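Let's turn to chain A:
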Amino acid sequence: MTATVIRNGRVIDPANKQDEIVDLLIIDGKIADVSQLSTLNSQPEEIDARDLIVCPGLIDMHVHLREPGFSHKETIESGARAAAAGGFTTVLCMPNTSPAADNPSTIAWIKDRAAAVACVNVLPSGAISKNLGGEELSPIGSLAQAGVVAISDDGYCVQNHEVMRRAVEYARMVGLPVLDHCQDYNLVGNGVVHEGYWSILLGLPGWPAAGEEAMVMRNILLAELCDHHIHCQHITTAGSVRLIREARARGIKISGEVCPHHITLTDEAIQHFDTNYKMNPPLRSQTDVDALLEGIADGTLSILCSDHAPHAEFEKEVEFDAAPFGIIGLETELGLFLDQLVHKHNKIDIARVIAMYTVEPARLLKIDAGTLSVGARGDVTLVNPGLEWTVSVDRFESASRNSPFGGWKLKGRAVRTIVGGKTVWTL
Partner candidate 1 sequence: MKQTNQNSPAALPIMDAEAIRRALRRIAHEIVERNPRLEKIVLAGIPSRGVEIARRIAAFIHEIEKIDIETGVIDVAMHRDDVGTRTELPVVRASKLPVPLEERTVIIADDVLYTGRTVRAAMDAINSFGRPARIQLAVLVDRGHRELPIRPDYVGKNLPTSGSEKVRVRLEQTDGEPDAVHLERE
Partner candidate 2 sequence: MTTRWTRKDLLGLRELSADEINFILETADAFKQVGTREIKKVPALRGKTLVNFFVEPSTRTRTSFELAAFRLSADVINISATTSSLTKGETLKDTARNLQALHADILVLRHSSAGAPQFLANRLKASVVNAGDGAHEHPTQALLDLYTIRERRGKIAELRVAIIGDILFSRVARSNIFGLLKLGARVTLVGPSTLVPREFEKLGVEVSHKIDDVLPQADVVNLLRIQHERQRKEYFPGIGEYIRLFGLTKKRAKLLKPDCLIMHPGPINRGVEIDSEVADGLQSVILDQVTNGLAVRMAVLYLCGGIAT
């Protein structure tokens, strides 16, 4: 028997509406009733959590770990280490690998690999369509049996509404939520930056807000038609927030997530053509940022995530429109959200940030995580909400360095990550 006791921390467990200073006990990898402390037959590991927040292990349901196929960008091992360093005990990896995660054997490979090398829980998602092509359904039932917890064509978007409709209907049968990267290919064209003042000024092809909103609207219609949950990934525009807010008010099974870069940066950042500001969807206008903050504040946008998208330096060190989209985020996202949402804008309290990283994704994905209920997995994150720190790209655990946040001074970060009762990372 192994036991760990975390003493004197402020335990915040939104799933149980708990927020109090108590000790937390983990026995044999599971959360135990603290009263069992007196009956332990051996000395437990003691962790002093005075002045710290003790919360369920955080979940990032939108990361790219790049394996199989792109291990020069990231591996399951390095990506899991980055997750741990960011305070995450569970990540959901996207299926745009090579080969794409559109078949049970690739899923099995990812699970085996994760079991062997990952220090956090790595959950696979499966592709909606074969080879992410948007035309034929992937074997969604077999993927469910192989262990995916969601389907998505992230990085791509099923353009044919009929194909998407059937995918949602089919996913409902097997109980998998559908995650969608919302991008209308015709409206977006070869757009690389938000269509607006800066795209006009710099002559860069514009990616209009309507290109996202058209697909958010489509998803609302299909979620209603199929009576099944569709989750809109990385929402960026004021229009999308409005559409999702209205649909949720009507009881439609639709939800949306937000990435830290979309609330901390605007399209103004692209003016020097630095490819670390190139992401998909792109950085938007201040109006959009304000709408995202409101959407987070009123619960329209219910999940926080990173869209951790590692790329090697040589891939990003090219012309702006030739560079791949995306930035890494696992090791900065909690700090950015705490700093911006809680400290700077005072939009939500820290308990809500934790809820958006724990109970919200856990419920959507129907996974056994995101709570400190007795008997739950002993995944715990210790957060110092007031710790001031400076982002140092060189010290990232990720195999890549494509972050625009180097040098940023942030307030709040994870200081210890515990997976199954075992500390996998500590500051």
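Throughout what follows, a residue touches a chain if its C-beta (ideal position, glycine included) is under 8 Å from a C-beta of that chain, and two chains touch if they have at least 3 such contacts; residues count from 1.
A word on the picks: all candidates are chains of the complex that A comes from, given by their letters.
As the structure is a prediction and not an experimental result, all values here were calculated from the model.
> Which candidate, 1 or 2, sits against chain A in this complex?
Here chain A touches candidate 2.
> Which positions of chain A touch candidate 2 when the two form their complex?
Residue positions touching the partner: 196-197, 200-204, 272-273, 314, 317-322.
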